[in-house]
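Have a look at the structure that comes next, please.
With one protein chain withheld, the remaining protein chains of the complex are depicted in position.
Each chain carries a letter (A, B and C) given by its place in the written order, and its residues are counted from 1.
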Amino acid sequence: MPTAASLAISAGRFGTFGGQFVAPVLLPVLDRLDEAFAAAWADPAFHFDLETLMHRFVGRPTPIFETRSFRPEKAARIVLKRDDLTFNGGNYANSAVGQCLLARRMGLGAVVTDTGSGENGVATAAVAAHLGLRCTIYMGRKDADQQSPMVRKIRLFGADLGIVEEADRALSAATSAAIRHWMGNSATTAYVAGAPIGAHPFPTIVATLQAVIGRETRLQLIDAGMHPTALLSAVGGGSSTLGLFSGFVDDPGIQLIAVEAGGSGEPGAPHAARLRFGRRGIFHGAETLVLADDQGQLLPTASIAPGLSYPGSPPQLANMVTSGRVTTMTINDHEALSAVRRLAAGEGVLVCLEAGHALAAAEKVGRQLSPDSVVVVMVSASGDKDIDRLWQEE
Amino acid sequence: MPTAASLAISAGRFGTFGGQFVAPVLLPVLDRLDEAFAAAWADPAFHFDLETLMHRFVGRPTPIFETRSFRPEKAARIVLKRDDLTFNGGNYANSAVGQCLLARRMGLGAVVTDTGSGENGVATAAVAAHLGLRCTIYMGRKDADQQSPMVRKIRLFGADLGIVEEADRALSAATSAAIRHWMGNSATTAYVAGAPIGAHPFPTIVATLQAVIGRETRLQLIDAGMHPTALLSAVGGGSSTLGLFSGFVDDPGIQLIAVEAGGSGEPGAPHAARLRFGRRGIFHGAETLVLADDQGQLLPTASIAPGLSYPGSPPQLANMVTSGRVTTMTINDHEALSAVRRLAAGEGVLVCLEAGHALAAAEKVGRQLSPDSVVVVMVSASGDKDIDRLWQEE
Amino acid sequence: MENPAPALPNRIDAMFVRLRAEGRKAFVTYTVAADPTFDASLAMLHEFVSAGIDLIELGYPFSDPILDGATIQKANRRALAAGGNLQRTLDLCKAFRRHDSTTPVVLMGYANPLAVMGYERFAERAADAGVDGIIAGDFPIREASPLLAALDRHGLVMIPMAAPSLSPADYAVDKPGIGGFLYCIPVVGPTGGPSASTDAIVQAVERCRQHSRLPVMVGFGVKTPDMAAGVASVADGVIVATALIDQFDRLRASELRGTAFDDAVRANVQAFRQAIDRPWRGA
Partner (left out) sequence: MENPAPALPNRIDAMFVRLRAEGRKAFVTYTVAADPTFDASLAMLHEFVSAGIDLIELGYPFSDPILDGATIQKANRRALAAGGNLQRTLDLCKAFRRHDSTTPVVLMGYANPLAVMGYERFAERAADAGVDGIIAGDFPIREASPLLAALDRHGLVMIPMAAPSLSPADYAVDKPGIGGFLYCIPVVGPTGGPSASTDAIVQAVERCRQHSRLPVMVGFGVKTPDMAAGVASVADGVIVATALIDQFDRLRASELRGTAFDDAVRANVQAFRQAIDRPWRGA
């Protein structure tokens, strides 16, 4: 199995995106990580541990699932890839497991990471507890206040939770805090990337670990006799998006659609559509598309789906969009909420608001297609974490 | 595959327990249900639908999982049966799927049920939404206030939720309300039993549908080369307990231990240990062991685990206990809390407080055994629903 | 021990003999023992008789009256709060028998208190208290063999319940320990629910008569004197519970006390009594 780096034009670069824009002290740490991952990936023993945990701990493989009633009339069939049916953090667990195993293999006794929606935190805390690694998680105050069950779960898994009161008090500030922590402790502590974001080799490592989604989906679609016209995924950190797309990127006939958060949708209001409206910049370690003003200051982002509200994008995805292989769509808060609610009531499946964006986009795409065509929607996690936003008691 | 009734001495009776203690108007409804279930169970098409949904919708099979650090020194190995790794209601989904499929097969357009912890409600609401059945769920006010995410989830799945303000405002009152609703609508509406409780054929139907747990566990243990000394399960409605035990009841060498809620553990305080301290009585449709005073009034029950706090018991289990095949243990709130917390921090696995009772009991049992013996603990659901009780933010 | 011997081997049969001779139908009501207190309940029983009630269903309070609607659930809670239970209900009947040895009293309630007391002990104590029969809402005949045997040993009967959807095998059973009358329930659902149509009642009663020789009384959902009159025109008796309890609840919540209260209770009962005794002119 090649790593996702084989898709990169040069090591650490996807087209002109990517690289290692970090404090120089981190360069040797990244170099060691790069080598260690390559060695681990070539080692059947690592794959054995990884696959065992992917099955026992994460709950893979996850099924695909065709909706029945949720489908506009005379529109395409909608098939969900159900990573909501994984444990402890949705698809984030895919990469947390691999990175924690790698940390153990490298002789590190601790991991640190950041979390926005709480899922990467829960995933990493659970795996770290399981592998006996110390674990520190940073989370912005605003996110923590909105996701109190996640906060408690992280603490129950024995992790140290650092609540970040700085900057946007959300994911971006948490990431900065986690990287600072790592900089000070890189001899003993691995940084666990929640997304294929940041300096090389993180985008490659995470995309390689998440590629399991695309491999499974591809086989399952073949098994079901379905040839998809389009695959849609909402882009937060991009881990599920690249995970899914990686299985289909070499089929030029299949459309790959990255769905971004449009926020409230009101003119001028903040959003998180950086693949569509962002500019080339350098953020959190990589050259990529970012939402920034003309002085390079990051713009505030907003979305009802906390996991989508991030100003940077995965360099690999930035390259796929710039090169035209991936197209983008923007879905606003209201459309996503409505899609999640209708799917729950109509199918008994509760997906997260992030996936709601992809679902709403799939309805739009599906209306342009014939009823026998198939569109696949990535469901990165369950909607349990969003219940308070989805249903307010009167 | 025989139904669990083959374990009963006469139809609807397990030893001297069981029967059909219902309003006479319900007798023909029960008779029809009995026949319909037998016919469905003999029909491969029903099994196909059931198994497809058990896999795609419930997430079966669930793995077994040996704890690493969670195990008293020099004590037996502890293996968890991970029904927390199912969706929409833990192991309740096992029987909700079968009963909703049966309702559809019988031409009924609606289902009604009761829920304490919220899980049977979520399971039934999700399956009903999926199968296009109308759904009404009753839940006691006290339970609803404590389980607000469950309440919202039930509503998101489009079910009508009736909050019961009467009697104990908990599961028992919700059950009464659901049965009243059913009595008034039995021509169009199926009652979905959350547990192998109540009038025949419900105990048989539910135990038959839950037996999948025991079948899986048996094969998985054989596969892992493990011969268990004892199996432990906490008894709420008894669905996971009977589900697990059914796979081993014919191995006289394997101890089956039903773990009951001891409540606060203070002398004279309410508890829910009716298999151990209950008396023979008639409750919610069956002759069984109940917690009642000497005038036959039901006693208030209490447990930190809402799913265990119920004054009745499954007649089949009452028979197994009375006949000596199953032994009982009592675990109090504090012991269960501690076990759940230690497992989470030590293994990255968050189980519900109900399962925490079985876990704490397994530690006690394990200390009496050699380190190479194996005890199996039933994990009926994840601890997500209990997070507020498990971790209070300062 | 003063234990007034029954006037006849069975007060229920005797009642039907008398009513038939008078060309009248039976009027039955239901009250929960000790609702709202033991003494008030005792006074109420006598009040019922003097207002023209022929047979009393005396509910023994239960913590989980699963087959009952809101009104009777509330009555159960009041009675439990006043210390009511199965034993106190037997005590109440015994106290009633000191001054009334003829009005039949049928206990009504749920299975669990019977099972916990033990069927034999229950039957013995009930006979001793002057009880005539038992209706247990969640105790179908197919489950009742041990209870029937005990009742029979002590000269009591279980009243079978019939419903349109029931197979005759579930109510028209000729067995020692079964008797009194057939309790015909023309609607499905818990007590206090909607009423059946006149047609449905006529058909339900006819079906009962086809399969059983017991007198047929109709209960569940009889809400007004007019409806009671209609039922009386086809059945052997009318049972009114929720409608009267609701009226008494309202009276208790009003200013009325003492004889004014008693008069109002009597007026309510008599409205039904007179309607039942009135020649039926159709709905």
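Following the convention adopted for this analysis, a residue touches a chain if its C-beta (ideal position, glycine included) is under 8 Å from a C-beta of that chain, and two chains touch if they have at least 3 such contacts.
The model shown is predicted, which means the values in this text are computed figures rather than measured ones.
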Among the chains you can see, which ones touch the chain that has been omitted? A
Checked against the full complex, the residue among A:72, A:109, A:265 or A:296 that touches the missing chain is A:296
Using the document's definition of touch, tell me which of A:167, A:226, A:254 or A:302 contacts the absent chain. A:167
From the listed residues A:109, A:184, A:265 or A:371, report the one that touches the chain absent from this view. A:184
Touching the absent chain in the whole complex: find that residue among A:28, A:72 or A:265. A:28
Touching residues of chain A against the unshown chain: what are they? 19-25, 27-29, 166-167, 172, 175-176, 179-180, 183-187, 279-285, 287, 290, 292, 294-298
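Here is the rule we go by: only the chains that are shown with their structure count from here on.
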With chain centres taken as the means of their Cα atoms, state the distance from chain B to chain C in Å. 38
Whole-Å distance, chain A centre to chain C centre, using C-alpha means? 68
